[in-house]
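Here we show just some of the chains, and they stay where they sit in the whole.
Chains: A and B, in written order; residue numbering restarts at 1 for each.
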Amino acid sequence: MAPELSQPTAHTIGDSLGLLRERPPLVQCLTNIVVAQWTANTLLAIGAAPAMVDNPREAAEFAVIAGAVLVNVGTPYEETAAAMSAAVASASASGTPWVLDPVAAGALAWRTGLALALIEAATPRIIRGNASEILALAGGAGGKGVDSVDTPEAALEAAKALALHYGTTVAVSGPVDHLTDGVRVVRIANGNSLMTQVTGVGCALGALMAAFAAVVDDGLLAASAATAALTVAADEAARVSRGPGSFAVALLDELAALSPQALASAVRLS
Amino acid sequence: MAPELSQPTAHTIGDSLGLLRERPPLVQCLTNIVVAQWTANTLLAIGAAPAMVDNPREAAEFAVIAGAVLVNVGTPYEETAAAMSAAVASASASGTPWVLDPVAAGALAWRTGLALALIEAATPRIIRGNASEILALAGGAGGKGVDSVDTPEAALEAAKALALHYGTTVAVSGPVDHLTDGVRVVRIANGNSLMTQVTGVGCALGALMAAFAAVVDDGLLAASAATAALTVAADEAARVSRGPGSFAVALLDELAALSPQALASAVRLS
């Protein structure tokens, strides 16, 4: 967001993965019951250390020592929602970056309010969602409604507005991923349709963004590196897969096998 | 159940899968923590869109827009049990079909009462369970005890009584699946023993029934199509598997690859 930050490149994206491998970050995850295992395995595969600490008695305590905190509102309950608020407040107070994945924001009222309240309480380093979710949050923040627009370009404008309003990075997932801090824009064209046939690939992307945010200060670079790593690995995985079951397995194998050099060489920035 | 409904055939079962692929249903799942990811991946593989909305603040709201609702009582908690009641009431009021999977009914008192209370509150389109679970529900509804009988034929009689009592379809899973609306009976002989070595295959079957119930009005046809799809895919998966781990992966691949024609040609109705 700050003018002096340089545009993420294939080179700095590859270097970010190198940094993550050198000092594996501890990533606290407050996520949903559907993807908890998958998220942990994705983080382990890339080289990070996941810790699913999501109860109100421990979440704030852990956010102090975590390298980054992921908050995913996919299946919120009273207790985990309270833990999210506590973790975000503690992360903010202790300088731990946190990442928001506003699953189904716009479609359901409670979680939309919860996501917005978390953002208001402490600015996340990155907000990652699909076009509908980002549009919903932008509408809540700036007055646009979730149904007013739904093209990728329109979502990008909403993402820019959201990013500038809060001083954060916003990542819009899709066939081409659009990421922005309101000034800079990164588009990543890797990935394939099998990613939409496995639950939690988007959720895993949010978790990877938290892992990179723990080792790279620039939120846009962290979000870009995570997106590049997941989608480049997905391209490789699709080559050896028979369908969504074997693709999910291969995706973990490929994330673990991905080198900084291979990442830098395969990422398609546009 | 109504006399005018025709007997499900290999042809109508294949057509049901064609319908599901043409208009992918949104399936709201209130299920257990063990199988949440697996259930979502099974629904994605067959071509449906899963949404795990299982908290009391959002469950009723979502049941209005869902194509069908799955309620699985495998790991009930105070909050999710309340969400199940709310979702079922809302589904009933808005005409959304719902499917009950009464996991471990009969073995544990609280969930047995919960399952029966849900059925009493609003008739499910389909009830799916193993012989013990169906016998337990039939006993609660009609006076037979869970331990009184346990042969498949006896479970079928209990299933018929249960189906007639509530005006629903009852599916009894086993080496040969028995499905009935109290008048018609369908037996499906596909499937293999690896299905019992992977957790949640039965739970996934309940979810698939919800997906088919969203696109086919006849509950018996929907339940038959789901059973056929899962067991035919399981037959294919078993051929390429080394054990339960690779079988689960292959099952997702085969569900995604299954065509209406292949389904109609492979299902073994008796």
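In this text, a residue touches a chain if its C-beta (ideal position, glycine included) is under 8 Å from a C-beta of that chain, and two chains touch if they have at least 3 such contacts.
None of these values were measured; they are calculated from a predicted model.
J.: Since every chain here shares one sequence and 2 of them are in place, how many copies does the full complex have in this file?
T.: Shown in place are 2; the entire complex has 3 copies.
Just so it is clear, only the chains that are shown with their structure count from here on.
J.: Taking the mean of the C-alpha atoms as each chain's centre, how many Å separate subunit A from subunit B?
T.: Going by mean C-alpha positions, subunit A sits 34 Å from subunit B.
J.: Please name which positions on subunit B make contact with subunit A in the complex.
T.: These residues of subunit B touch subunit A: 33, 36-37, 40-41, 44-45, 50-55, 57-58, 61-62, 79, 248-254, 256-257.
J.: Under the touch definition given earlier, write down the residues of subunit A that touch subunit B in their complex.
T.: 32-35, 37-38, 74-78, 104, 107-111, 196-200, 241-246, 248-249
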